[in-house]
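Complex shown without one protein chain; remaining protein chains in place.
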Amino acid sequence: MNIAIIGASGYTGLELIKILINHPKFNITYIANSTGEINVQELHPCLKDVINITVENADAKEVSKVADLAFLALPHKTSMAFAKELLKEGVKVVDLSADYRLELDTYEKHYCAHEDKENINDAVYGLPEYYKQNLKEAILVANPGCYPTASLLALLPFVDFIQEETPIFIDAKSGVSGAGKKLAETTHFCHINENIHAYNPLAHRHMPEIEEKVRLVKNKEFSINFVPHLIPVTRGMLVSVYATLKEEIDVESILEEAYKNSEFVRIRKTPVDIKSTAGTNFCDIFVKRNGKALFINSSIDNLLRGASSQAVVNANLMCGYEEGLGIPKIAYVP
Amino acid sequence: MNIAIIGASGYTGLELIKILINHPKFNITYIANSTGEINVQELHPCLKDVINITVENADAKEVSKVADLAFLALPHKTSMAFAKELLKEGVKVVDLSADYRLELDTYEKHYCAHEDKENINDAVYGLPEYYKQNLKEAILVANPGCYPTASLLALLPFVDFIQEETPIFIDAKSGVSGAGKKLAETTHFCHINENIHAYNPLAHRHMPEIEEKVRLVKNKEFSINFVPHLIPVTRGMLVSVYATLKEEIDVESILEEAYKNSEFVRIRKTPVDIKSTAGTNFCDIFVKRNGKALFINSSIDNLLRGASSQAVVNANLMCGYEEGLGIPKIAYVP
Amino acid sequence: MNIAIIGASGYTGLELIKILINHPKFNITYIANSTGEINVQELHPCLKDVINITVENADAKEVSKVADLAFLALPHKTSMAFAKELLKEGVKVVDLSADYRLELDTYEKHYCAHEDKENINDAVYGLPEYYKQNLKEAILVANPGCYPTASLLALLPFVDFIQEETPIFIDAKSGVSGAGKKLAETTHFCHINENIHAYNPLAHRHMPEIEEKVRLVKNKEFSINFVPHLIPVTRGMLVSVYATLKEEIDVESILEEAYKNSEFVRIRKTPVDIKSTAGTNFCDIFVKRNGKALFINSSIDNLLRGASSQAVVNANLMCGYEEGLGIPKIAYVP
Partner (left out) sequence: MNIAIIGASGYTGLELIKILINHPKFNITYIANSTGEINVQELHPCLKDVINITVENADAKEVSKVADLAFLALPHKTSMAFAKELLKEGVKVVDLSADYRLELDTYEKHYCAHEDKENINDAVYGLPEYYKQNLKEAILVANPGCYPTASLLALLPFVDFIQEETPIFIDAKSGVSGAGKKLAETTHFCHINENIHAYNPLAHRHMPEIEEKVRLVKNKEFSINFVPHLIPVTRGMLVSVYATLKEEIDVESILEEAYKNSEFVRIRKTPVDIKSTAGTNFCDIFVKRNGKALFINSSIDNLLRGASSQAVVNANLMCGYEEGLGIPKIAYVP
């Protein structure tokens, strides 16, 4: 199947290209970027002698002539405008931005006015472990945020056993690639190196995304308190969920049961690290409790499971392929 | 005043030397190490042309002839045996090991049988903000662990306002120097670099130390749930305390009030980072809440405030000097 | 074709497994390690749910029953003893140790007495750009050292144009994985992090390897002066060759011409970096001169082009497959 990648200059665009080059079914026929017509090797010198394709200025009609599905790695707001056009042309869309992730109200409260009210309600949230059936029939998929992916995969199996009146805390640590390529004081090497700090504590836009999905999947309301950090690594994400159980239950069994059929969730017997998942689509999870105090610990590659490889998994499901077709499983360790 | 440093080859021994070289009142007259007689420059090549002194084999009688106070940077158990001898010889002791930090029962449960039951009850816990008066009269000071220092300074001001029945969670991140110099898979560069992971979650020996001190200082029992992490930086420590408030109170004012007279606690208006305290004795603290969900965020240099500079502050107090005499305040930024 | 991997616990063993899992022609039938019988996932937790095979105690006869070619990722000396046995059993060998890289005299001078004088003269040096024809007929291949690979690919095209009486200098920088997994002060995180230093300057064992190969390939004797460094990255290698030209020639053209048919050498127009080759078998090269002063700059992944992927390229050639079959070309950037 022919596919297009719209937005190729960022980290997630590059990861999409790298996965799709070797995918046994998907065939890249169109790459677009706001830089206009240059060779993709100029955007990403690491692709020299690997792929040779000219980048276009994005045009929905042109996409529809050469591709059946498009991955959108565009900024918020830009994305919904272009997705709308593509859907009108009959092109399936996997959108990596936040534009279709939330219910309309939540979106407009935390982002801006929505420009594609026609399609937002039909978007399927692309967390395969919880939305697989819907994904198989989707024409528009909202690829989850990186933090919500790791947080929800850790938290959802335990929601029924957690005290509803006590706050849930999520302490999350992300590699700097999660902040994107744009230049900022907070991505300067000398700021990040030998440092660590929280940012937007209890105020990050992924907090309502997690709350909403817990409510939609489990029909329960919780106070989710989310504190993200930047750590001095390029990629990888570690999430620690802290909650209070109703009773002193067997948390390992609950976790094993929840993911016994999941190809891309691995249950670990020791605390997870980010190196074992970096480079792959796996989410590793470890759980432990002390009395009623619950600690769930998950790890993903923020650019892959948190963005590009999960997008390709979603595309696989939308197109009737095996979930794991062409999806990276081999970590970059060491 | 003449002082001795017993245990000079590790990171905290080196930091003691570096602070004491420039201290206006303390004079290093004796350095001991199990390596036996070598020049301290052989132990630490960075001290070439900075200090020129021969390291001795530790001998309590010899110490008592040339020094009035000794800093012990020795492993657990080794330390209490030597402290006992020094005290008998009339030498004041600041012990950087865990040997005198806990009540006898707690110590023997989490470490081993105690060898100095004579002195353990007289040891003063060296957290100056909460034990200043006792420290002024102490002859034996137990220097706190690095994690308890950062955790207690964050938590103690809020203890009276936290729900007692709900667990408190502490997510702590430490630079690798906290693991010491000994060679281990977990301190190999390729293991730590581009990685992050928890270790001993809900089972670390600093957890009972925090619980005990909260009980002793505030007369309250809490379930403290402590999860430490190694991060890919050499020094620095970030602690996040998560707790549930009884009521929606003004947390900033409580924090300001608690430390208004503290020379070495700085209240921050934005999340703390480790670079601003690394190289100093400061503890930076930030606090924020979301409804009753409380987030307290503290940062210290694990080798200084978490060990060697706090030890010298304690020695200052024991000897009647100003708390801040000769204590580092200038961070290594950038 | 069925293949065996002997020595699976180190970094190069892991990289061999990772490449060969997805190789379209080679099939892993045997993995051995001195740990004895355990699942390979216990050796390398990152392989959980990726490959499931029991590790054996190495036995040459057993290898010969299930495999036609073996990769040896063993320490020096251990390797030649086992290679000898395998060759006797008719198994082809790609040896990643130093045991067959040098002429007998050079080897015995810099390593130890050689135990397989029978086969050493038949070993082919596995640098495909210069030994391709011999490799196609080889039954024993000596995989080059990582430093010699990057140094020779940079230097060899210019040897005829360099003044023979003036020393050539090679300043090389390697990621820490090049030092292997064993624990040492020099691989402790706190030693490497925020640091850089040379080691064994003008005395490293890869220096005679480079000198010998220049002599054998180009029939010229040079004074090669090699200074390797450890840098605070896990993988990747940068080599700078400094030499004096006989005349002010067009160095870019010479380089382009030398590698115009090479699939895995990329000529760069700007100084090379290690990120663009890390994760791949590429060697990137840049050249510039100032008068007669020549600077040649090359970059490889020390574990791949410097060890495991080059080993698989050699195996491809030995078995009549395309040089690039199953060989990684996609860098890990960012």
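We call the chains A, B and C, going by the order they appear; numbering starts again at 1 in every chain.
To be clear about the criterion, a contact is a pair of C-beta atoms (placed from the backbone, for glycine too) under 8 Å apart; a residue touches a chain by one contact, two chains touch by 3 or more.
Just so you know, these numbers come straight off a predicted model, no measurement behind them.
Undergrad: For the full complex, can you list every visible chain touched by the one that's not shown?
TA: Result: the unshown chain touches A, B, C.
Undergrad: One chain is left out of this view; which of B:His191, B:Arg235 or B:Arg305 touches it in the full complex?
TA: Once the missing chain is taken into account, the touching residue is B:Arg235.
Undergrad: From the list C:Lys88, C:Lys117, C:Lys220 or C:Lys288, pick the residue that touches the absent chain.
TA: The single option touching the absent chain is C:Lys288.
Undergrad: For chain B, which residues lie in contact with the unshown chain of the complex?
TA: Residues touching the hidden chain, for chain B, are 11, 14, 18, 21-22, 44-46, 48-50, 177, 194, 234-235, 263, 266, 268, 275-276, 279, 282, 303, 329-334.
Undergrad: Residues on chain C that touch the omitted chain in the whole complex?
TA: 166-167, 169, 171, 173, 190-191, 193-199, 201-202, 223, 225, 227, 229, 231-236, 238, 240, 242, 244, 271-275, 278, 288-293, 295, 297, 334
Undergrad: So which bits of chain A touch the chain we can't see?
TA: Those residues of chain A that touch the unshown chain are 11, 176-177, 181, 183-185, 187-194, 232-234.
The working rule: only the chains that are shown with their structure count from here on.
Undergrad: Which chain has its C-alpha centroid at the greatest distance from the C-alpha centroid of chain C?
TA: Looking at centroid distances, B is the chain farthest away.
Undergrad: With chain centres taken as the means of their Cα atoms, state the distance from chain B to chain C in Å.
TA: Centre-to-centre distance between chain B and chain C: 46 Å.
Undergrad: If you average the CA atoms of chain A and of chain B, how many Å lie between those two points?
TA: Distance between chain centres: 40 Å.
Undergrad: Where the centres are mean C-alpha positions, what is the separation of chain A from chain C, in Å?
TA: 37
Undergrad: Multi-chain contacts only, two chains or more: what residues does chain B have there?
TA: 190-191, 193-194, 232-234
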